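The complex appears here without one of its protein chains, the remainder shown in place.
Presenting chain A:
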Amino acid sequence: MLLPDSRRQLASYLCFALTDLRRSSNIATARSSNSGFHRHFSCSTISRQKKIFDLQVYISKSRSPYFNLSYEDYLFKKFPVYTSYSSSTTQVPQKALLLYTNDRSVIIGRNQNPWRETNVEALRRNNVPLIRRKSGGGTVFHDDGNINYSVMMPGNLFDRDQHAQLLCDALNPVFKQRGEETLLSVNERHDIVDQNARKVSGSAYKLQRGKAYHHGTMLLNSRLDLLSSLLHDSVDRSLEVVEGPGVASVRSPVSNIGISNEIFTDAAIMAFEREYTAGGDNAVEVTYIDEGSMTKEEAQDINKSIEELQSWEWTFGSTPKFVHRFLLEDSTLAVSFTVKEGAILDLESDLPEFKAFKDKIIGTPYRGPEVAAIIDSELWKERLIRAI
C-alpha cells in the first residue's frame, strides 16, 4: 500500500533542510546561497528547487457524471506506477490534471451508506442520480455550477494539501483583482474554505501501489439550496434510522466563490504550469475529451466502467452490513431490516404486517419494489418503495 510521506512535509516546515534537500538534490543550491553556514538554514533563504514534471492536462467537455468518473478511473489506470525503490532519479515524473463538470448528481464516497448519508427519496423525486465513487471521503453535490479537479501524482510524492493550496494561491489574486473579499485557504480537514470558514471545496483521495490521486470539488455558482435539501436536510430522523459501519459525512456550511468555469480553468492550468513545469511554449499539453473522442479500446474500458457505476449492485448493493429501522409516529419501532450485501438478512418487527412475512422476506434484495411485493399492507408498500 502507498503511504503519505509526512516526514517530507515535516522537514520543510521545520527547515531540517538536510534530509529534504538531499532528496530533492538541492545541496548545490543551498551551499551557493549560504556558503559556510549550510547547517543553519532559514526557510526564506532556501531557494526550493522546483521539481519538474511532465504535466498533462485534460479537460472534459462531457457533462455526464458516469463518463467523467469513468474517464478519471481510466486515466488513473493508465498513469505510470512510480515506486521509490524502483524509480530512477533522472526520469521526469508525470503529473496529470483533469477538470470536469457534471450534470446535477450526488456522489458518495466508496465506503459510505447511501441511506444514511443522502435522502434517497428526495433524490428519486428530483431525478438526481446517486453515484458511488472509488475514492474515500464523504458525500458531495455536483451540478453545472461546480467544477471538479483531479490531480494524479507519483506515489512517493503523495500530498493531501499541496494542490489545494496551489489552487488557493492561484485564485486569491483573481478575487483581489475583482475587488472581492473572498480569501481561500486549506483547513485541517483538507477542505478549501473561504474567509468565513465556509467550505467551497471538498477533497478525497485514492492511493494505489506507486501512484495516487487527489480530487476535489469547487463550488463556483452551484445550487446551494438543492445541495441542502438533498444532503443536509436528510431523512426525518424521527421516522427512519440507519445504523451501521461506513464512513460518515461531516456536514459543513458551504458557499460559492462566484467565478466562471473558464476563469477557474485558466487560473488552475496557469498555476500548475508555473509550479510544475519549466515553462515555455510546449510546457503543458492540454487535451479536450468527451465520449466522441475515445478510441475503440478506450471506449470499451470506459463503457464497462460506466456500467459498473450505473449498477445497483455497486451503488447500493455494496453497502456494508447495516440496520434500517422504520419508526411509527409515536417513535416506537415498526420494522427493522438487517441488510447485508444488498439483501435482507433479518427482519425484526412486532407488527403483524411484517411478522407474517419474515421467512419469505429474508434473502430478498433490498430494493423498494421487491420488498413491497412481499408484504400486503398498502400503506407500508408505498412507504417502503419511496424510502428504500
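To be clear about the criterion, a residue touches a chain if its C-beta (ideal position, glycine included) is under 8 Å from a C-beta of that chain, and two chains touch if they have at least 3 such contacts; residues count from 1.
One rule holds for everything that comes next: contacts and distances are computed from a predicted model.
Missing from the rendering is one chain, named in UniProt as "Glycine cleavage H-protein-domain-containing protein" (options: "Autophagy protein 5", "Protein COFACTOR ASSEMBLY OF COMPLEX C SUBUNIT B CCB4, chloroplastic", "D-2-hydroxyglutarate dehydrogenase, mitochondrial" or "Glycine cleavage H-protein-domain-containing protein"). If you put the hidden chain back, the residue from A:T118, A:S135 or A:S150 that touches it is A:S135.
Across A:R104, A:H142, A:H163 or A:K206, the single residue that touches the chain missing here is A:K206. Between the chain not shown and the residues A:Q94, A:N111, A:N172 or A:S336, the one that touches is A:N111. By the touch definition given at the top, chain A reaches the unshown chain through residues 1-6, 83-85, 109-111, 134-138, 156, 160, 190, 203-209, 245-247, 320-321.
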